[in-house]
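Read the structure below first, then the notes.
The complex appears here without one of its protein chains, the remainder shown in place.
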Amino acid sequence: MKKLINDPADVVVEALRGMAAAHPDRLRVDLENRVVYRRDPIRAGKVGLVSGGGSGHEPMHGGLVGLGMLDAACAGEVFTSPVPDQMMAATKQVDGGAGVLHIVKNYTGDVMNFEMAAELAAAEAGTEVQSVVVDDDVAVQDSLYTAGRRGVGTTVLLEKIVGAAAEEGRSLADCAALATQVAESGRSMGMALTSCTVPAAGKPTFDLAEDEMEVGIGIHGEPGRKRMPMAPAKEVAEMLLEPVLADLDFTGDTGAIVMMNGMGGTPLLELYLMYHEVAQILEKSGVTVARNLVGNYITSLEMAGCSVTLLRADDDLVGLWDAPVNTPGLRWGV
Amino acid sequence: MKKLINDPADVVVEALRGMAAAHPDRLRVDLENRVVYRRDPIRAGKVGLVSGGGSGHEPMHGGLVGLGMLDAACAGEVFTSPVPDQMMAATKQVDGGAGVLHIVKNYTGDVMNFEMAAELAAAEAGTEVQSVVVDDDVAVQDSLYTAGRRGVGTTVLLEKIVGAAAEEGRSLADCAALATQVAESGRSMGMALTSCTVPAAGKPTFDLAEDEMEVGIGIHGEPGRKRMPMAPAKEVAEMLLEPVLADLDFTGDTGAIVMMNGMGGTPLLELYLMYHEVAQILEKSGVTVARNLVGNYITSLEMAGCSVTLLRADDDLVGLWDAPVNTPGLRWGV
Amino acid sequence: MANLQSFTEWIADYASVVSEQADYLTDLDRAIGDADHGSNMNRGMVKAAELAGAEEFSAIDAYLKKVGMSLVSNVGGASGPLYGTFFLRMAGAFADVAEAGAAEVGAGLRAGVEGILARGKAETGDKTMYDAWSPALDAFDEAVGAGSDLAGALRAAADAAARGRDATKDLIARKGRASYLGERSRGHIDPGATSSTLLIESAARSLA
Partner (left out) sequence: MANLQSFTEWIADYASVVSEQADYLTDLDRAIGDADHGSNMNRGMVKAAELAGAEEFSAIDAYLKKVGMSLVSNVGGASGPLYGTFFLRMAGAFADVAEAGAAEVGAGLRAGVEGILARGKAETGDKTMYDAWSPALDAFDEAVGAGSDLAGALRAAADAAARGRDATKDLIARKGRASYLGERSRGHIDPGATSSTLLIESAARSLA
């Protein structure tokens, strides 16, 4: 295992120290609870937005805390859901009287820990908590009888859009409804060229031959749905977009917010090349790109690969997307 | 070789198409000459800023074109200097009557190609061209009798700062003098955990054993100055900063702009962890951090590793740093 | 009969087993999950095992409650809430119990497993830890019905758990992370079923 780390057990907290050192103007980091907060306390009457999950997906979530986006992000161990204590601490801190929205990615661990935290926060502090669970990964079949789809790229877009709504002063019910709408309107699909290595595990989670790729990958180094021979970028783009487009209805005037996301080890050069392929397919499919993001936003440590997220976005969503945001990972208008 | 590409020969132009597709609001891409321009023509009386170099270092330079930074960036083949024709085209396009500054990294190829372009542009179009050559890499000994030091991380900081000065309406002479000042005040040092693979070459430029790292690396997959056993992040940070601090004088009130840069394949988690180590060393050394950047800014394809850049920055430089910038790779204040 | 001391020994024993088997548990999770089950459990059990030394406990239920809270607070992932809830619910079954025989321990385990079900909503054959617990509880009750003492019942439960764990190999996962693999989850033993079997085996050593 080759990483720029010290003791594998200290990776998360040392990275949080780095975030604190790098962004004292915007962030405050509670190292004991491993929660990243905006520097300034929450504005009275603003809905608090809390997210979190395993570490190793940076900039998500800690790097998405700031004006117009999250109020707090709980950092778990690498690829391991944070614990309810962290979420409770965060929830109490960002309760500005208007309640708190939990943004949860659909993983058994995340869902259960956030559930426990919401129960405890309601009981202990009387904070009104609502939750949205993002499950946008079309690589996984949705079903009532399984864990359902995973939550991946749409989470980033949702945090931006609902962050803007909360900043506008919308109510908890409105924010939760909007979050549900966004979660339902977004779909993602990813692939990997290489595995990644969890620091505590010390070896790659899976092995891929030099001429293989893994399609339908999540963001935790889990093996994907199928292993295939390497293919040119053009075919990879088709493979990723096909199931996404099959699951979203773009008839009518609705455009798309598109994210061409890197898994952490893929250079921007390749992401732009992939974006070109994606843009071509969307044009052929009659989907108008309203806004886009190209870069590393929801990653899987040093994994090489990419994912595509499409979000059906009407004018209201695009307006919220364009609202000012000031986080380490996403910034405009400020 | 595992990459998200089609034909290795088309990588650069296809990535440029992706940039054009992703940023139509801000950029205009001349695909034939492989030059990235700001969308809007240059303001009359503004000094034009042209940079460029081999591709594979994204977001540098194409992703640093925009308000408050570059006017044009010439993209060479991967790790290969662009040719004078590209620089001439760019120079003529961004001549707003106040002359053009070429920002050149100190590599024999880049220097010679920009030199030829400047000679030709002056002869053909009468454009006044000045050049600054950045040579900030302390891994390489400076000497009149060699090619001297390489130009690396300081280039990014320089493009931001001189970009702000040009935007302010400073003259070509002033911009060139400021650029020289910045180039002289910045020093960098890098290291790699893995090599990278040039698409056209198809195999890694060098091989590193599982327990080795390469220290004093450049940004082209060149082997570094020495190969060493892997070390903890703390020691890596010391190894990188020691020669940088030895070469810069921080006595007096001058603070530092610090860039903790990833080489392309290293996740943000590790870069923040490294920044924590760097910040601790700087504090012990009595160096005040005025501003910082943590992320992938000047990369070497998918290489894992990092570099640190320190720039001695007085209030004037910090003021220019804080001025609005709107590029795909760096954005604030807009 | 198991008293407070037996329960602290159980936790200590399990902590040392988990620490020994952490890499193995993580390897199982690497195959069909995200390669962290061993480190998750180990992180939690180290903390849980420290409780007995750091604080004076006067009753089994208070102790098990703290163990549960400690797991909830330190494990994370799916296994944190599941094992945490297990111990919290088990604690509830030991109110006013200072010495537990087969009946009390049986009731305690059943309450704990009901907690796992309430949290995780797994069913038999979903390829989760429940596939070790479910046959273990049945075997425990059967042994007690057939006249076994606590030691015998726990021994029977442990054996049944191990068989249940092994049987997860041929299942397709329908809950937890492994479910994303669909068909490809078949052929691998479930990590949580493995750590649960270790917990019951440890009980058989410590509680009787």
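The first chain written gets the first letter, and so on, giving A, B and C; residue counts start at 1 in each chain.
Convention: contacts are C-beta pairs under 8 Å (C-beta built on N, C-alpha and C of every residue); 3 or more make two chains touch, one makes a residue touch a chain.
Nothing here was measured: the structure is a model prediction, and the numbers come from that model.
For the omitted chain, the shown partners it touches in the full complex are B. Contact with the chain not shown here comes from a single listed residue; of B:Ser131, B:Thr180 or B:Thr205, that residue is B:Thr205. Note on the undisplayed chain: of the listed residues B:Gly18, B:Gly48, B:Gly62 or B:Gly76, the one touching it is B:Gly76. Across B:Leu31, B:Ala122 or B:Ala147, the single residue that touches the chain missing here is B:Ala147. Residues of chain B in contact with the chain left out of this view: 54, 76-85, 107-109, 112-113, 115-116, 139-141, 145-147, 150, 198, 200-201, 205-206, 218, 220-223, 225.
Keep this in mind: only the chains that are shown with their structure count from here on.
Taken together, the touching pairs link the chains end to end in a line with two free ends. Of all the chains shown, the one with its CA centroid nearest the global CA centroid is A.
Two chains share more touching C-beta pairs than any other pair, namely A-B.
With centres set at the average Cα position, the gap from chain B to chain C is 55 Å.
The distance from the centre of chain A to the centre of chain C, each centre being the mean of the chain's C-alpha atoms, comes to 32 Å.
Contact of a single residue of chain B with at least two other chains is seen at no position. Touching two or more other chains at once is no residue of chain C.
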